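As you look at this complex, bear in mind that one protein chain is not there, while each of the others sits in place.
Order of writing sets the chain letters: A, B, C, D and E. Residues in each chain are counted from 1.
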Amino acid sequence: MSPAVALRKLVTIVCEADMESTLLPELARVGARGYTITEARGQGARGVRDGAWRASSNIRIEVLCDAQVAGDLVDMLQARYYADYGMVVFVVDAAVLRPAKF
Amino acid sequence: MSPAVALRKLVTIVCEADMESTLLPELARVGARGYTITEARGQGARGVRDGAWRASSNIRIEVLCDAQVAGDLVDMLQARYYADYGMVVFVVDAAVLRPAKF
Amino acid sequence: MSPAVALRKLVTIVCEADMESTLLPELARVGARGYTITEARGQGARGVRDGAWRASSNIRIEVLCDAQVAGDLVDMLQARYYADYGMVVFVVDAAVLRPAKF
Amino acid sequence: MSFEPVILFFMLGLLAGVVRSDLKIPGVVYEALSIFLLLAIGMKGGVELARHSVLDLALPAAVVVGTALLIPLAAFQVLRVVGRLSRPDAASIAAHYGSVSVVTFAVASSYLASRALPADGYMTVFLALLELPALLVGVFLARRGQGGVRWKALLHEVLAGKSIVLLAGGLLIGWLAGPQGIQPLDRVFFDLFKGMLAFFLLEMGLVAAGRLADLRRAGPFLLVFAIGTPICAGLLGLLTARLLDFSVGNSVLLATLYASSSYIAAPAAMRIAVPEANPALSIGASLGVTFPFNLIAGIPLYHWLATHLKGVFA
Amino acid sequence: MSFEPVILFFMLGLLAGVVRSDLKIPGVVYEALSIFLLLAIGMKGGVELARHSVLDLALPAAVVVGTALLIPLAAFQVLRVVGRLSRPDAASIAAHYGSVSVVTFAVASSYLASRALPADGYMTVFLALLELPALLVGVFLARRGQGGVRWKALLHEVLAGKSIVLLAGGLLIGWLAGPQGIQPLDRVFFDLFKGMLAFFLLEMGLVAAGRLADLRRAGPFLLVFAIGTPICAGLLGLLTARLLDFSVGNSVLLATLYASSSYIAAPAAMRIAVPEANPALSIGASLGVTFPFNLIAGIPLYHWLATHLKGVFA
Partner (left out) sequence: MSFEPVILFFMLGLLAGVVRSDLKIPGVVYEALSIFLLLAIGMKGGVELARHSVLDLALPAAVVVGTALLIPLAAFQVLRVVGRLSRPDAASIAAHYGSVSVVTFAVASSYLASRALPADGYMTVFLALLELPALLVGVFLARRGQGGVRWKALLHEVLAGKSIVLLAGGLLIGWLAGPQGIQPLDRVFFDLFKGMLAFFLLEMGLVAAGRLADLRRAGPFLLVFAIGTPICAGLLGLLTARLLDFSVGNSVLLATLYASSSYIAAPAAMRIAVPEANPALSIGASLGVTFPFNLIAGIPLYHWLATHLKGVFA
């Protein structure tokens, strides 16, 4: 692949749709420069969330960032939101173009 | 990253939307404790699925689980559904918080 | 996991929804045999894209392919589209069933 | 021949699909419109039903369901013997043609209305009754001698499927509320019906355009089948109507029901119960050929035949 | 008892949910319908408001908002002391019951209309005014002595929330445009109202069916609470109406407002302001029990009480 490729972290957060307005400023605060959101539904420890109305819909947020920001992001979510909200977070290594962007 | 992080498998299944009611119980049967679904469309060996109506829509199911469940899940899909349905399955390593959850 | 599993690349492209009709033929041209699309919104260097209308919506395209096609795909996107469009591309290793398919 | 204007919307959709327009009607709008149409058709039927004794319908219903079962059985033989299709494919296609199309029925009703030909509201009951049995027959044909059918799951799939729930639910609501009770809802469910049908047909045109390619791959036999079957089934419907001494309007509706093929309930049910069947064949034939054929040529043909058969038999 | 036909749609949705039908109304349709209903209710109120002096409403509004605040305060005590719920859960549920349900109000209006019982359009103003205060009380109860509430963010969340924006915006548009100005929009906002409400109730039935399971887990106390609270709150509403010398129609509407519990604004606001509260409890009680109770039994009950209390007091 082209020389401009470098490894970064892809952090994916699946959470309640109602958290969007709360979480987005937090992402910026820990240093994320962007995000991508898709609408989702699912099931987990807190039961089925079928997307029939906003209160039972999920969103799936993806953040590409460096390892430092990824760590801070995960720690922040753990410290402030994990206890009270239906939420799943996972981190994957991803090769990106224009690494300076993330 | 925080010490509570551990490696798990992220299994992603892209398949016909009509399979949802059939597949979800199967996931639980092989031991998956949750899943996330997003609506999708696409193209593959069976042609274009443009999402214009249910019969040509796909869904994208993500399951976070341990390697054992991931293996069973993939084997089950292979054995029972691969021959007859438009379906793509791939598995990625993911670092998760609260690993006991998956 | 079953012996039919092999490693491939998962290329994910997040870009403006209006690019869909332009990009899909390009994917085929570099040798991709399929793709999966989900509707998305997000934020990046070019500002917020909130999905309120087509002109501010994103799509998220996933392509499973071998390393060769992945490299060509990323190079093509870099050469022809990166300068002018809001776009993020990342590549992840994925274990797939039926590797001959990709 | 004077055109049903709603059909023009189907043609516009077809054209847009063929010239690869970027016109796309979101899948969600398709869902919402189909819910509206099913409910509205059910309610219209239910309101009319309130004017009749339900018991009077029992015998005609039995006759209609019984003769309609000949359609999937005969279609299966033709598909196997003449078309040399695999057992699952033949069974799945037979199920589609044995079942019914709600939208074709709606277009036929609106065809009759614009010609001031009266038809009875309780015909909707036959619509609801004819959806399920052919699907069961299809699964039975696919699985004969094999076992392994999860009949309970299948029955649940169809009986709790959205088309039966909405049609039967609408019938019940219309029947319970009666004309007076429904009246404040008329503005939505009745006045808007034809416009909504026009939109839905625009969308069906777009979808059908995509199915034509599938069909082209399938060869000429299926094409002939997809036009011959509605004509034969329509004739069977007219004979049954004659037997039951139906009016011309009711006869046209019954012929249309027999001639129409399903593309809402059947594809989903077959995909689950007969997964080896290739949906491109059944949906390509049903939606790509039979649906437009019925809309454009079939309904006027059944009308013409109903008028003339009346004379022959009388 | 003669049935409001729109309620039949709620029951159909409930039934479809209980038999696990594949009938699903896309979330987007839910959003679109709720926007329509909020705007239309606001506009209807605004047009009527143009016929009154706004100042005349100031005193009744103060009384109504004041007495309505007793509901969350009393509910909180009951939930804490009798129900032994945690402080956040008790506060969140209290906020839901102190706030109001727009759809319950709409069904009550349509109940009155089909009985030709007059009610004043400005009742919508109370609807808009009653949504917010109970939410603030709920957050206050949850956080008392703890600090750390971002009141500004919360106020923004609710005041700029879609239900207030659409209700108040609709009121303003109706008021500015007046009956003549609105008239070309009547075909959509007034004529279609009841049919759209029917659709929305179908959807609410599906959603409520899913909530019933949540509630079953919560035990019998919450069930009793979810039926007892609307009755008590409804009585408080009737007393307040009596105090303000309201007509029977207005009294029924006020009682319904007091008795109704929120499931649009409250869940979102509580999720953000009191995240430790379990939404399964508040939504399960509010949507799974109180909403259907008010629709089916509550509104006729408040009507009956309004008619008879009138006699008692007079």
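General remarks:
We take it that contacts are C-beta pairs under 8 Å (C-beta built on N, C-alpha and C of every residue); 3 or more make two chains touch, one makes a residue touch a chain.
If you're wondering where the values come from, they're calculated on a predicted model, not measured in any experiment.
One of E:Val63, E:Val149, E:Ala177 or E:Ala297 touches the chain omitted from the figure, and that residue is E:Ala177. The chain not shown here touches subunit D at positions 3, 5-6, 8-9, 12, 15-16, 19-26, 28-29, 110, 113-114, 191-192, 194-196, 198-199, 202. Within the entire complex, the positions of subunit C that touch the omitted partner chain are 16, 18-19, 21-22, 39, 46-48, 50-57, 81, 83-85. Residue-level contact of subunit E with the missing chain is found at 28, 31-32, 35-36, 39, 156-157, 160-162, 165-166, 169, 172-173, 176-177, 181-182, 184-185, 187-189, 192, 268.
In the analysis below, only the chains that are shown with their structure count from here on.
With contact taken as defined at the outset, subunit B and subunit E are each touched by A, D. When chain centres are set by their Cα atoms, the one at the greatest distance from subunit C is E. Note on subunit D versus subunit E: their Cα superposition corresponds to a rotation of 120 degrees, in steps of 5.
Mean C-alpha position of subunit A lies 34 Å from that of subunit E. In whole angstrom, the spacing between the mean C-alpha positions of subunit C and subunit D is 40.
Residues of subunit D in contact with two or more other chains: 31, 157, 268. With touch defined as above, residues shared between interfaces to two or more other chains in subunit C number as follows: 38-39, 92.
Chain pairs recorded as touching, per the definition above, are A-B, A-C, A-E, B-C, B-D, D-E.
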